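Let's turn to chain A:
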Amino acid sequence: MRIEIKFGGLGGQGIITAGYITAKAAAIYDGKESAFTQDYSAEARGGASTSEVIISDEKVTYPQVIKADYLVLMSQSAYRDYLDKLKEGGTLIIDEDLVKPDEKAENFKIYKIPATKFAEEIGNPIVANIIMLGFFTAITGVVSKDAMWKSIEERIPQRFLELNERAFLKGYEYGEKMKKM
Partner candidate 1 sequence: MKPGYYFWSGDIAAAEGAIAAGCRFYAGYPITPSSEIAERMALRLPQEGGKFIEMEDEIGSIAAIIGASWTGKKVMTATAGPGISLMNENIGLAAMTEVPIVVINAMRGAPSTGLPTLIGQGDLMQAKWGSHGSYEIISLYPDSVQETFDLMIDAFNYAEKYRVPVMFLIDAMLAHMYEKIYVPPDDEIVRIERKRPTTPPEETLIYKADDDLIPPMPRIGEGYKIHASGLTHNEKGYPELTPQAQERLVKRLNDKIRKHAEEIWKVEEYKTDDADIIVVAMGSESRSVRLAVDLARREGIKAGMLRLITIWPFPYKFIEKYNVPYIVAEINYGQIYHKVREYTRDVELLPKMGGEIHKPDEVLRAIRRAVQ
Partner candidate 2 sequence: MNPMEEMRREEEKLLRTDRLPHVWCPGCGIGITLNAFLRAFIRSKIDPNKLVVVSGIGCTGRAAGYVNVDSFHTTHGRGIPFAVGIKFARPDLNVVVFSGDGDLFAIGGNHFVNAARRNHDLLVIAVNNFTYGMTGGQHGPTTPTGAYTTTTPYGNPDRPFNIPHLAISLGAPYVARWTTYHVNQIQNSIYHALHKKGFRVIEVISQCPTVYGRRNDMKTPLEMMHYFQKNSVRKDDASFEELELSYNGKIVVGVFRDVQGIPTYEERYEDIIRRAKK
C-alpha cells in the first residue's frame, strides 16, 4: 500500500503544517511509515505553497508524489498548478470558497467544504487548515481520527488547542456528513 497526498494553497494558509501533521500522524501515531517533503522555493506569505505526504505500510521508497491519490487544495492557483498531479479516479478535496473546479475535474471524486468560512465563524481564519485536516480525516480514513488529533496536539501551542480542537471536529463532522450524502 502506498498512498500519495498533495496539499496546495498559498503561503500563510498552513499548507506545510497540514502536510507535516498528516505525515507525523501516520508514522508516529498510526504506526505506519511516511515521508513528508515541502516546496522551499516560494515560502513567502502569499506565494504558492505545497507539501507532499507519502504513507506506506513499508519503508517509503520514492519520497514524493508521482500521481496523487488525494489532492487537498486551498487556492485557485494551486488547483491550476497541481490538478494534473491527481491520478485517475483520485479524490479532490477543496475549500469550496477558494477553489472553483472546472470541467477538467469531472472525472475525480470531489469533496467540498467552506473551511475558511467555518474558521472565521469559529473565531480565526488561521485554523482553516485544521478544519481541512478534520475533513480530510473523515473523508479518506487514511489517517485515524485519534492519530490526526494527537499530531495536531503536538504541533499547536497549548493556548490555541481549544480553538484547534473545535476546528478539527468541525471539519471532521462536516466530512462525516458529506460522506453519507
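Definition applied: a residue touches a chain if its C-beta (ideal position, glycine included) is under 8 Å from a C-beta of that chain, and two chains touch if they have at least 3 such contacts; residues count from 1.
Criterion applied: all candidates are chains of the complex that A comes from, given by their letters.
Because the structure is a prediction, the values reported are computed rather than measured.
*Asks:* Given the candidates 1 or 2, tell me which one touches chain A in this complex.
*Replies:* Candidate in contact with chain A: 1, the rest do not touch it.
*Asks:* Can you list the residues on chain A that touch candidate 1 in the complex?
*Replies:* 20, 23-24, 27-28, 33-38, 40-41, 59-63, 66
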